[in-house]
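I have a structure here, written as structure tokens, and I will follow up with some questions on it.
Then we have subunit A:
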Amino acid sequence: MNYIDLIRQSEDLVTAGMSACQGCGAELCLRRVLQVAGRNTILSIPPGCMAGAGVVGWNFDNGLKIPVHIPLLDNTASFLSGVTNMYQRKNRPDVNIIAFAGDGATADCGFQSLSGAAERGEKLLYICYDNEGYMNTGFQRSSTSSKGSRTSTTPVGKVQDGKSQNQKYMPLIMAMHNVEYVATASPSNMKDMVDKVTKGIQASKKGFAYIHIFSPCPTGWGHETDQTIEVARKAVKSNFFPLFEVEQGKWKLLDNKNPIPVSDLLNLLRKFSHLSPDDIAQIQELVDKRMDLLRKLSAA
Partner candidate 1 sequence: MSKKFITPVGDEGIYTLDTGSWRTFKPVMLKEKCTNCGLCMIFCPVGSITGDENKIYEIGYQYCKGCGICARECPTKAIIMVRESIE
Partner candidate 2 sequence: MKEIRFHGRGGQGVVKSAQILVETVVEGGLYAHFIPFFGVERKGSPVFGFLRIDDKEIRVKCQVYHPEVLMVFDDTLLNLPQTFLGLVDHGVVIINTEKTVESLPLPEKPMKVFSINATGIALERFKKPIPNTAMLGAFAKATGWVNWQILQEKIRLAFNNDNALAAIDAYENVQLVKQEEF
């Protein structure tokens, strides 16, 4: 089915009114992911923007129309390991077991349990919505914050200039776990995202699946609320956020033959507004190098 028809016909399983910012990339992705997954799903959403936005419920109400749990910030993958193993045991492998976690819960304190669950090949789909920082607590840096990014804990001052370290690149790390399925996705490329979530769910019936979603944050990143898709699109078109997938060891990369300069993206975002042309050139170099590596990996 055409992806637009699929979304049009699928029930929105998220509460109609949730407390995510105007133009939130994560809210958009959560709704679309669950439309693909359907009601036969158990979701874990660790502390972060989406949990904070009320989708794990408030007092006695649910924020979703499906079962959902807020695990600890650092145990989403291991908690769901227990859930999925019980469902295999109960002979209900049809139930989709999905995590929807931010980058902090994924790449920082949740990294160990994620890596452990991936190594064990637990039958679940782990989705990271990466907004490059701890946005729910006011944009502190995370390990996926991009180099140069201004955050509340890597401020721009007289002697410091935003985040000085490179980003931890989760998708490749997860690919190196040799799991069933790894992909990156962007809300700007919605057909691609719908396809990948579909594949990820299928893969989670056989083993561990991981999808890393680029999730623009107008509040933290400093762009207009209506620019969310544009920011995501420019991230893809500049190779700042390359789209690829690894399906049972088979690599597939969306290669932009004529990428736009990364400055086209950075200029949209206040978190990069302090960068000098030299800084931007450095980021361009990082982006080009990573793309080269991905090309080599997917050429093999």
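Selection criteria: all candidates are chains of the complex that A comes from, given by their letters.
Just so it is clear, a contact is a pair of C-beta atoms (placed from the backbone, for glycine too) under 8 Å apart; a residue touches a chain by one contact, two chains touch by 3 or more; residues count from 1.
In this text, all values refer to a predicted model and were calculated from it rather than measured experimentally.
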| item | value |
| --- | --- |
| Of the listed candidates 1 or 2, the one touching subunit A in this complex | 1 |
| Complex contact set, residues of subunit A against candidate 1 | 3-5, 7-8, 12, 14-20, 22-25, 27-28, 31-32, 54, 56-65, 187, 190, 218, 224-230 |
